[in-house]
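With one protein chain held back, the other chains of the complex are shown just where they sit.
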Amino acid sequence: MPHGTRHLFIPGPTNVPDRVRRAMNVPMEDQRAPDFPSLTLPLFRDLKTAFRNEKGRVFMYPSSGTGAWEAAIQNTLARGDKVLMSRFGQFSHLWCDMAVRLGLDATIIDVEWGAGVPLDDYEKAIAADRDHEIRAVFVTHNETATGVTSDVAGVRKLLDAHSHPAMIFVDGVSSIASIDFRQDEWGVDLAVAGSQKGFMLPAGLSFLSVSEKALAASRDNRPKMDRCYFSFADMITNNDNGYFPYTPPTQFFHGLRTALDMLFEEGLENVFARHHRLAEGVRRGVAGMGLKLQAVAPQWHSDTVTAIRVPEGVDANAVLKIAYERYNTSFGSGLARLSGKVFRIGHLGDLNEVMCLAALASAEMALADAGARIELGSGVAAAQAYYRERHAAGAESREAAE
Amino acid sequence: MPHGTRHLFIPGPTNVPDRVRRAMNVPMEDQRAPDFPSLTLPLFRDLKTAFRNEKGRVFMYPSSGTGAWEAAIQNTLARGDKVLMSRFGQFSHLWCDMAVRLGLDATIIDVEWGAGVPLDDYEKAIAADRDHEIRAVFVTHNETATGVTSDVAGVRKLLDAHSHPAMIFVDGVSSIASIDFRQDEWGVDLAVAGSQKGFMLPAGLSFLSVSEKALAASRDNRPKMDRCYFSFADMITNNDNGYFPYTPPTQFFHGLRTALDMLFEEGLENVFARHHRLAEGVRRGVAGMGLKLQAVAPQWHSDTVTAIRVPEGVDANAVLKIAYERYNTSFGSGLARLSGKVFRIGHLGDLNEVMCLAALASAEMALADAGARIELGSGVAAAQAYYRERHAAGAESREAAE
Amino acid sequence: MPHGTRHLFIPGPTNVPDRVRRAMNVPMEDQRAPDFPSLTLPLFRDLKTAFRNEKGRVFMYPSSGTGAWEAAIQNTLARGDKVLMSRFGQFSHLWCDMAVRLGLDATIIDVEWGAGVPLDDYEKAIAADRDHEIRAVFVTHNETATGVTSDVAGVRKLLDAHSHPAMIFVDGVSSIASIDFRQDEWGVDLAVAGSQKGFMLPAGLSFLSVSEKALAASRDNRPKMDRCYFSFADMITNNDNGYFPYTPPTQFFHGLRTALDMLFEEGLENVFARHHRLAEGVRRGVAGMGLKLQAVAPQWHSDTVTAIRVPEGVDANAVLKIAYERYNTSFGSGLARLSGKVFRIGHLGDLNEVMCLAALASAEMALADAGARIELGSGVAAAQAYYRERHAAGAESREAAE
Partner (left out) sequence: MPHGTRHLFIPGPTNVPDRVRRAMNVPMEDQRAPDFPSLTLPLFRDLKTAFRNEKGRVFMYPSSGTGAWEAAIQNTLARGDKVLMSRFGQFSHLWCDMAVRLGLDATIIDVEWGAGVPLDDYEKAIAADRDHEIRAVFVTHNETATGVTSDVAGVRKLLDAHSHPAMIFVDGVSSIASIDFRQDEWGVDLAVAGSQKGFMLPAGLSFLSVSEKALAASRDNRPKMDRCYFSFADMITNNDNGYFPYTPPTQFFHGLRTALDMLFEEGLENVFARHHRLAEGVRRGVAGMGLKLQAVAPQWHSDTVTAIRVPEGVDANAVLKIAYERYNTSFGSGLARLSGKVFRIGHLGDLNEVMCLAALASAEMALADAGARIELGSGVAAAQAYYRERHAAGAESREAAE
């Protein structure tokens, strides 16, 4: 029986703020009450702000992010539709797998695990698609398995460059509300997020933010996949009045109200800046320990999760087990082909500098215990130096602003 | 801003016991931790006990009950499969609607709203199906919209009588864990339940209890519907080790642990007896007020929800609105064709006699305010008399047993 | 193991609103943090508003109300000081007992249990005290044991009429924040309240609201009683800056913040009106059952607790036991000489009409089970009629106001 804080540094579920936990600890209520929409309608509105989606709408499903992936596909595509995808980690892999299983005709580009969406290859495929048969291009914004962030805006640019009408699907489960995301500006048609990451809620609710174009696609005459649970149409009929086609998890709505309030109080730009600062400290810490990232170049560095290569001869799974059992710390494991080679530090959501230092201190001990040659304190020191410097810079810029 | 308890008498979500709320108020945890299965594996085992399903298995989906309906169909049936259904209220109606939208070839028997599954008509259809083309027979165990309970065992008997191999699908969302349900004994193949009713949890988790035969059907060579999120196979691979194919809502598992403990501490038989006692008191109360039920005969009386006809000239929606605004009480509304004609008292889950009396007292006032001729106290008195008598009988039988 | 709501109708601790419970469920914090006063200073200010005490101050002690009684005496009086008291129930009895044990020279007037502070006798004693040796006059504003409210303003008037300088001590534990109380207007010098009654918090914090005159008395040259824990001076030094002389229960401060917000959102006048309305309904209910109150005349009726005489031959303790064991209901017991003759319904704090009807319905059954001849529903019906009438009147006056 461990004592004290269970240190949670997985890339989701993330640490739910006390304020959100309090907000969710409510009695059940009547989801058909006359004043229920006064809770839900502002949530729909504010979620659109969080996605930077002015003209479309956001759906909330009682499901994991996987459910929202399926919702996106079922409502806008049909069996046999051509789509363009890429695979460079376990989550982009699973998305491809879903597409195939749901009957899409997917062109899947395999990329080194450690890089992201291959803009060049995508451009070639788009350029070659003269007849505009590709109905959708899929982008895993943040590949949680490798700690890699892709360039969504770049995909938009190349579609525009070729005047290609394909929709853009984005998996933003581990990016949205933590990393800059601009649905309208980037012309994203379907963006998937989950409650348990940047939205700082428990798992159990997914968000699907949909553009006008995607909504139109869901309504046009082409047949789509069979669906009921995830149907846009059923949702829209009810959501427009603040209600739901089936019993929604009302306690989540109270938590979401508070989570959105917290995001807006901090300011989304500041949320992103904080995630960047915390992440960069962790990366400095990893470098300070003499270790390498799974991300193959700085352009791919994720500000929500860092996948760390353990030294040759060390078993990353041993590091995880030691961290968990001796040091009350949960890190993310290496998934699929990365098992045993990588462990991951999730650094998103309700987090601060000293929590990141705790993660690094714990990782140093677990690595050393597992046989890695790590100078104790080296990672912590590198991160501390960076965090102090950023505070000094922040103080300076605040002073300059006065 | 109302004061005091918001009296919740809708047929779900039900009142979550304080003990369950406490149990769910946990920090997030690592759903891939080595000791996570010590939480989840006993839940799978104990859910089977709750469903009286010894040989099959139970799935837990992050979804509403509607999702579990869809899971049941997608995994075991194919487009064009013939099924036998009946419709006698809004929820059986919605299930039929789903079946049709998912492409099943459904024979739907319409029944008076106030009665339940028509065994005679089912028998005729089964008898006529010499070639055993009907793959599944659907039974809404408890129609929440009308307060009607159907005879699942009767469906089993008629299938057996005709040696018909069709699977039995049961919607037990508002019955299971509140009303007697015996999956193995009744040969039910797919039974759907939700967290927010008899299981006394918030909405957000659904349960699908599946027989060996249904599992075999999901695995046989016949093609089934496209699916990922609700796929049995993905679940089984992970569940067998205590894990999940996507992020599960771990806080629900802690709540479910406590809810199952509470059900077993009371004893399922006692849970059913309590529901019957409380329900019968409500029915006596309704009769005491001089009102009628939507259920057309005692054989259909539901022990979890009572749908009450308002007198001619009274608007049931006005009753609901008055109860909500003046008396802090939420009753269930009349759905679809029953709108304005019926209001419903949900009496399932964590409930006791005095709560039911409060419901009746509140209903009397709201009815009177809405123009009904109700003798104040008449419903309460009838229910009190019954509850006192049952306590006396209970005390007697306890004494006799000693 | 009972199911459903434990119906709590004792005159304190009262039902803590969910909103307050949520607010109190906070991590511990540094009670010497630089921003801690931003929590505490507004509480001191708003408590003064709740007591209608503009010029004095309010102390918060980690203690029960008994502690605040002791604080009031220790800081302003000395052994041998003459005080005027009256005794007409268990709580006024205990206060007298404390005064004697702490060495005061108390003139104690015994009054029938069922009446309140005897203004005539007080006037005689004051008139006779030509040398102004009586330093303080004690008033139990609301005697919780008998359901009797006394006339504090009347005591002020008679002191003024005789130009007598005695301080007025008020036990307002079960009145303040529920019943009209005006410290400045009534010239009350020391008013005691507790967290667990009208302030809707758990037990554990007491409030002592002190006039300028009482503060001056605590500082003058006359020796006072020995004290440290309850010392005004230690508190003042620290409270002025928002801190405390010893570790305060910070979680209560968060709860108090919310409780005060709720009181002010409703408006104190409306809080008092609601308590009167709920109480009058309970009294009508008692009369409807054919029972009598312990309060001997309407002028003494308390709006926070009703003490009910059981019929001859019925044991009130049996009523309590039956209500608790069969009907999950806690009523207050008859204390001291009222044991077995009286049971009490507490109706203060976070309460509404239907909760009071539940209390009456439960009481009817328990009384009947204990052998009383009670027409079931009779009390409920009388209360319902009153509540409906008040709602109609309220609606009318709201309309007239528009």
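Labels A, B and C are assigned to the chains in the order they are written; within every chain, residues are numbered from 1.
FYI, contacts are C-beta pairs under 8 Å (C-beta built on N, C-alpha and C of every residue); 3 or more make two chains touch, one makes a residue touch a chain.
Every value quoted in this text rests on a predicted model; they were computed, and no experiment measured them.
Touching the chain that is not shown, out of C:P37, C:P118, C:G154 or C:P245: C:P245 (per the contact rule at the top). The residue touching the chain not shown here, chosen from A:G4, A:G80, A:P298 or A:G313, is A:G4. Checked against the hidden chain, the listed residues A:D171, A:E280 or A:E353 yield one contact partner: A:E353.
Taking the complete complex into account, C:D226 is the one of C:D131, C:D226, C:E269 or C:E399 that touches the chain left out. On the side of subunit C, touch with the chain left out of the figure occurs at residues 6, 8, 10, 12-16, 21, 25, 27-34, 61-67, 69-70, 79, 97-98, 101-103, 194, 196, 202-205, 225-230, 245-252, 321, 324-325, 330, 333. Taking the whole complex into account, subunit B touches the unshown chain at residues 18, 21-23, 25-27.
Not every partner is drawn; the one left out touches subunit A at residues 1-5, 7, 15, 17, 25, 262, 265-266, 274, 326-329, 350-355, 357-358, 361-362, 364-365, 368-369, 375-378, 380-381, 384-385, 387-388, 391.
One rule holds for everything that comes next: only the chains that are shown with their structure count from here on.
As for how the two copies subunit B and subunit C face one another, over half of their interface residue numbers coincide. When the CA atoms of subunit A are superposed on those of subunit C, the rotation angle is 180 degrees to the nearest 5. Comparing chain C-alpha centroids with the centroid of the full set of protein C-alpha atoms picks out B as the closest. For the pair subunit A and subunit B, the distance between mean C-alpha positions equals 35 Å. In terms of their C-alpha centroids, the spacing between subunit A and subunit C amounts to 53 Å.
Annotation: 45 Å between the Cα-based centres of subunit B and subunit C. Chain contacts: subunit C has residues 25 touching two or more partner chains.
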